[in-house]
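Yeah, one chain of the complex is gone here, protein chain that is, but the others are all in their spots.
Coming up: subunit A.
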């Protein structure tokens, strides 16, 4: 992860503050920074979303393509994740520097979605064993100020909500081969049910307490963090400990409980916001990248 250098005095200051539930920018230990979400900003994709969390900015584009289903799961579609750490974010990511971080992020995303409940993959099947929808979810990191996992997972949820997959039907032509026809009406499309898509919460252990949505400075003071992905029902789909330190079993239990609480509380306002944005329709003013 992109790092900043923090002096010993700053570390002590941050530690003491967190011990008293007061972070450097005045937040409590379980408060998020100001978050802005906007969908449907890239017209060439089937769904897109941009999330700005404090100074972290993430752009996700979803493109749906027709492909062959996996041999072991012939009546399901699938998702492919790719995370690109652009050199815009920090100079460390220039060339192949961001590749390691990008692989780590995409591997975690595969694990987060590796269960039957998050997305209804059967609805992505076109014809069993031959054609299915493959959703390519491409994540671009524009700015990096800590807490990448959370921003990426929220952006993916928003982008999948925004994704419009065109409806197809299969017809058999003269020689008996199957032909796929896309419907002519651009508004005739299928939407994905994102109710069960999980959101990731990152909890950093700083001193004896944990903080949600850590900035880079706070991350530099922590030895280890726990990533936990939670659905709106409170089911945990993926957990992972990152960082070079070790954690007490008791802290892990505390952190999973806090993570579940925070994650569960994130979904309802997010869905309400996305539906509100969608309801505005053509009247919506696009903010874009200018703010």
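For the reader, a short list of remarks on this structure follows.
Basically, a residue touches a chain if its C-beta (ideal position, glycine included) is under 8 Å from a C-beta of that chain, and two chains touch if they have at least 3 such contacts; residues count from 1.
Operating definition for what follows: contacts and distances are computed from a predicted model.
The listed options are "Exosome complex component MTR3", "Phenylalanine--tRNA ligase alpha subunit", "Aldehyde dehydrogenase" or "Large ribosomal subunit protein uL29", and the UniProt record of the chain not shown names that protein "Exosome complex component MTR3".
The chain not shown here is touched by just one of A:41, A:66, A:168 or A:242, and that residue is A:242. Only one residue from A:27, A:260 or A:284 touches the chain missing from this view: A:260. By the touch definition given at the top, subunit A reaches the unshown chain through residues 71-72, 103-104, 106-107, 110-112, 114-118, 224, 226, 231, 234-249, 252-253, 256-257, 260.
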